[in-house]
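For this view, one protein chain was removed and the others were kept in their places.
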């Protein structure tokens, strides 16, 4: 639901109030916005991040980002992008022309004598392009190192990540919590990937007596929560209800999928190690778009694919196998589950009416870490 | 419109304020929810009644009803119903499993050691199955006898009712008032049923000097208002405007449809006796779904169809003749008229801007009776 979080709800959520407030995400962080290949030289693209409409353009190789709204009459440049001079954007409506590098008004095509030239400026957004991804910084402070805002290893030179993205009709926190919650595994019991890869997915995970989350908050490194499945859980391959056998999933005796650890990192990224195969790591971002949508980025990063040949071979596996079987065949159920939660949390009441159980420890630790270590709460959407 | 009734409107509606407050209907009553034949063994169905989303399931013949929302994360069971053990429903998301009979959490498929088992429970709803209909009680009190909440005769053993249902985009009170108001008869002047049944429908009904409504409020019986057309009205077969002949409907000299009485009963049911034929009675329910929709149940009950042959013969007449010609051919205009009223009353202003005339006596008596004898007002919709 649009607007600020319900104050009556906030008053009753003590331990992770900032997280509940952050309907539009956390400010002063880096977020993936587009894949490099979506941004061609000389073209413009508009994205919405944390409720802000942002215009990106690649000019002479470099990508710039400015607020996608002319200062004059508030229209979006992206409605009909015009570029009369390299490194600038001209508003289609009255010819106001801005430098992309600093956002300054540098000319007005319809009125050469305009006194506002060089006096006013658009908001600009820092951009970094790395690993085939355009990251945008949404905030007011000097941007910290990008490496602080991605899961460990994502920027490593020997990691070769390929990915897809799509818009999901659920708040970004539904994405984080669905991804990091271990017991939602049951929704994947009928995934096509199971038969296709001769794998088996457990029905659930019983907590072990010594299970605990590892919270990573050291300075100068990404901040997150790590759930080590090898220590925290015993996988469950049979559902028992009232002491009696109730259900066993198909393939329960097959080859096991080996997941070592699942972790979640500020501002909104998940890492699943050794998935779907031992030398591959799945990275996901649930980027806040507005109050009820997020942009879902899914990457599968291959270690050690260094040569062009290695990469080409991995690219084929990625497109022919991983995209249909895991990024869709497996994760489509997650998309659907997040959207199913949206109604309950969308009007804020879910945060106080929910009833958590023991394995939600992982979710609880994430909420607490995010509440403490974020760099700011994005305020309710301005007219963007 | 969603949310509570406008307080400024309520303050100006003195005589039937509770009725105006009851946007979502009256609580602590029985309502028809589904036809028996819509609820197969082992299947699940979700319905919304009075703003509450309710899951029904038939297990070993009996039908149960629980709130269609898992206590854990608030998702609807019905989004992907799972049943691992007879008499239970398992939430597709994390395997929480509830007994349908009492709503208690009786197991968790993903975490056998969950400490909440047997400690927490879903809201349950009493169900009664009779005359081919599943009635659900929405309320907090011990449910009174179903017979108190249906029009007289509906549960009689020698009545054989058959029916259809559909969703109408208007508040439930638009249904009641359209149905019970005698002068809306003019909207049926072009109905196909008139030609088909060699009948005539009057243009209107002039009040007789001694016309009055009969209010039925004795204990231990349904409560309602009866409008006896034989005593209260003279049918009008010619419209005169400014003293001059203006309009005569087609077929005004044909065979007359004989309607003896029309009556309306708490919580929201109409009875039209001897319609469309002398030994048939039409029963209708306008069941509140949410603020701006109701579920329209239409039954035609045949008296004395006892044997299987009688019933089969009536079933053919019902499907081949009554459904197309009267339940649709005649009543589709009522559906349309209720939806046409919705804008005026939907933002509550209609209740104070309306201008009633003499024959609206029937509507007025119904509003007063409903205001006095309902068992509770359903509060504004919770996140359901």
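Should a chain be cited, it is by its letter among A and B, assigned in written order, with residues numbered from 1 in that chain.
Assume contacts are C-beta pairs under 8 Å (C-beta built on N, C-alpha and C of every residue); 3 or more make two chains touch, one makes a residue touch a chain.
This is a predicted model, so every value here is computed, not measured.
Check A:76, A:187 or A:287 against the missing chain and you find that the one touching it is A:76.
Although one chain is not drawn, the whole complex shows that of B:44, B:172 or B:205 it is B:205 that touches it.
When you scan B:37, B:219 or B:244 for touch with the missing chain, the hit is B:244.
The hidden chain makes contact, of the residues B:236, B:317 or B:364, with B:236. Remark: the omitted chain is touched by one listed residue; of A:97, A:165, A:362 or A:378 this is A:97. Residue-level contact of chain A with the missing chain is found at 69, 71-76, 79, 84-85, 88, 90, 92-97, 106-116, 120, 382-383. Not every partner is drawn; the one left out touches chain B at residues 181, 183-187, 203-207, 236, 239-242, 244, 246-247, 337, 340-341, 343-345, 347, 349-350, 353-359.
Please note the rule applied: only the chains that are shown with their structure count from here on.
Distance between chain A and chain B, defined via averaged C-alpha coordinates, is recorded as 47 Å.
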